[in-house]
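As you look at this complex, bear in mind that one protein chain is not there, while each of the others sits in place.
This part shows chain A:
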Amino acid sequence: MIVKVLEWIFLTIAPCDAAEPWQLGFQDAATPMMQGIMDLHHDIFFFLILILVFVSRILVRALWHFHYKKNPIPQRIVHGTTIEILRTIFPSIIPMFIAIPSFALLYSMDEVVVDPAITIKAIEHQWYRTYEYSDYNSSDEQSRTFDSYTIPEDDLELGQSRLLEVDNRVVVPAKTHLRIIVTPADVPHTSYAVPLVPSPHEPPFRVGWTGLPNPLNEPSPFSGCPLAISEASTSEPIILEVSGVGQDELWAALEAAELRKLEADKLRLSKLMNSPEYLETEEELFRFYKQQKAMAEEVAPLLKELGYGAIPPKEIRLAVDMATYDMGERLGNDRAERMAHALRVIADPNSQCFINILDELRKLGSIR
């Protein structure tokens, strides 16, 4: 009971740097780039407020004094060369003040960090991510690849954020330079990670490199702790889990993640296989196979008549299966018609299908 209460008090809000409900400001920056963005934001905001206050003051003043009794004769012609010059020059100076830090930040975003310790590839699909850790491959086979899906709302546990949780987190070592290469596989979208900017834009087929120089320097309170990052356009959160320094812990964490994923998959599969729709489909499929078997038995003597020798029934069933599968795709779902057509096609020695089936059977070695 006490544990429950404590859980509710301390675990409903993520203890690490995640977005909080009704948050007004930024999350803590995890890279100097994000810190630069926050500073730029403060710079621009200052000018913004300046202009806002000034414009609204002028507007309110004009409306206030526009009263038929108090100011019966509104001025019609207003000159003032000096003021006109000033109010043209001044607003063009303000964007210059904004542009200087902005361009500095923009070009610094394109610089890359030297000497990363590890390369992680994040490949964006519709609508999940695949992460690859391939630094220790011995051949072209995939190493440490896993998919990362957003946890749907129905599967969330207490304390988790909506659309900000994933099933498999990206595990990275702490206190190391990371190179994260982001590329889209079939989506032309951009992504950004809030405390870890830049996570780059990806026009299709472009592999962008995010440098995280000495990131995630936070000591033990944050190690093993996720930084939740959200995405603007496509709700594919990237959650990095910072593990202890060193390869062993990293791989151990990845293995644990893989095991968790396997367990989850097993559970999902067993749930699916026991659902009524699946069982019904199984029944139908079974009936379909029985029909195919009957067809195969009819076809066997026919082939014998045509002089093709003894073909094992299994091969005939295979051939019938191939024929009916194709037919089904093309003719739609009318099974009887499909079967009839398949039978005609198989029995007709001039049809291409028959020739293909015979080729397959020859390859299998069962006829000459």
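The criterion applied here is as follows: a contact is a pair of C-beta atoms (placed from the backbone, for glycine too) under 8 Å apart; a residue touches a chain by one contact, two chains touch by 3 or more; residues count from 1.
Assume contacts and distances are computed from a predicted model.
Taken from the listed names "LYR motif containing 4", "Cytochrome c oxidase subunit", "BAAT/Acyl-CoA thioester hydrolase C-terminal domain-containing protein" or "Eukaryotic translation elongation factor 1 epsilon-1", the protein name that UniProt assigns to the chain not shown is "Cytochrome c oxidase subunit".
Screening A:D115, A:D154, A:E277 or A:E305 for touch with the missing chain picks out A:D115. Contact with the undisplayed chain is limited, among A:Q35, A:T145, A:Q160 or A:Q291, to A:T145. Seen from chain A, the chain kept out of the figure touches residues 109-119, 121, 123, 132, 134-135, 137, 140, 142, 145, 173, 176, 179, 181, 183, 185, 198, 200, 205-211, 245-249.
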